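A single protein chain has been removed from this complex, and every other one stays in its place.
And now, chain A:
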């Protein structure tokens, strides 16, 4: 028995040594870990960010795309012309682009994708992006003409979203389990509950990327995440779930820590239709009862930027309105008394799994208790959160990070889960959508930020930081997260 154990040990050593030897050469594969596993792999029919984190710009491409700095650049469209009145966009497509199944990508596919996304029965999670489209015409195989109902200054930005990628009618049926796109990587396998593997596409129409193979691993438990990085089981962890561990990685020469900004406005969502939250004085009282810095320090270990409205601080049109809801428990108590709740009231606080919500929720519950509001903490899983809070609207308060870029428009949707119904704001959004002049847009956006801040629609907490840990040799990772994505083509190993 001892002998055979020695033999096993020896062969394990040999295998280990040979692995080590191959690792010594320029590495051409990478293992990227993230917390959430995608429910399926079709970015055009679900809101789940995890889908985009795997397939955006890797498997699927749109006419335009986001870059790591947030800029919008051409992708499948080589160039475009915008008519004088701003209503007609004529896109010239790249020649020789094929889908992974060998079929050609042409104007008909673009028409199919956009018509599918904006159709009456479309399952697209961001149908509003396409609402302004009047017609999509395939002029010739490489030319697409899109006519809008109104000029839309945001149209090229809208087309860059993962929800607007180009898919083929030939492969649409099984897109959720075996996605077929035009990107530099093809889908290889998906072991549910564990990983998705992508392979470099040898027939890619653009420049060949450096990495041959990428494995996305899904590790939901923060402790396991820490262990996986420490043991070097994964090369990169994007959206690292335990900010308290980052100083240890920073101090370790094996790793690099990237701290950037996401589009995630982390807010205390408030059910605006549920009494007593239908009273603006109550919402204002809550806003003044919350100490943002304590939440950032306590829940995120200092990572995050305070916000006073639903807008990303790194955006040029951002207005700092944090002073509007400064921490002032005395004023909060006075406002509650004025609203008829001198002794506070009871409500529920639904908390989804991420630590910003669970930990932030404990802090907020304690802060609300200071002014007499008793918020009962209910910890929920994401599925339950979607069912009860997001769809059912059966909640008082909840904490969630809204990671879609430029999503202030959700406040113009009275049926959205926080049920804010303000015709003035809805009108403002209509005007904004029809405005193409940059200066005018900025002014309107700032006005919009002020309206929701002064209406105290939700408690505005902080902008979620983009926290990633990677081995020291990995380069080309996005520091900021202008959209959920892992741009594999940009990543490589340094020698």
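Just so we're on the same page, a contact is a pair of C-beta atoms (placed from the backbone, for glycine too) under 8 Å apart; a residue touches a chain by one contact, two chains touch by 3 or more; residues count from 1.
FYI, contacts and distances are computed from a predicted model.
> Pick from "Multicomponent Na+:H+ antiporter subunit F", "Cell division protein FtsL", "1,2-phenylacetyl-CoA epoxidase subunit A" or "Peptide ABC transporter permease" the UniProt protein name of the chain that isn't shown here.
Of the names offered in "Multicomponent Na+:H+ antiporter subunit F", "Cell division protein FtsL", "1,2-phenylacetyl-CoA epoxidase subunit A" or "Peptide ABC transporter permease", the absent chain's UniProt record gives "Peptide ABC transporter permease".
> Based on the whole complex, identify which of A:245, A:322 or A:347 touches the chain you can't see.
In the complete complex, the chain left out is touched by residue A:245.
> Touching the absent chain in the whole complex: find that residue among A:29, A:279 or A:297.
Looking across A:29, A:279 or A:297, the contact with the absent chain belongs to A:297.
> Thinking of the whole complex, not just what is shown, which of A:223, A:431 or A:475 touches the missing chain?
A:223
> Can you tell me which of A:73, A:131 or A:366 touches the chain that was removed from the display?
A:366
> Considering the entire assembly, which residues of chain A contact the chain that has been omitted?
Chain A touches the missing chain through residues 222-223, 226, 242, 244-245, 247-248, 294, 297-298, 359, 361-363, 365-367, 369, 376-379.
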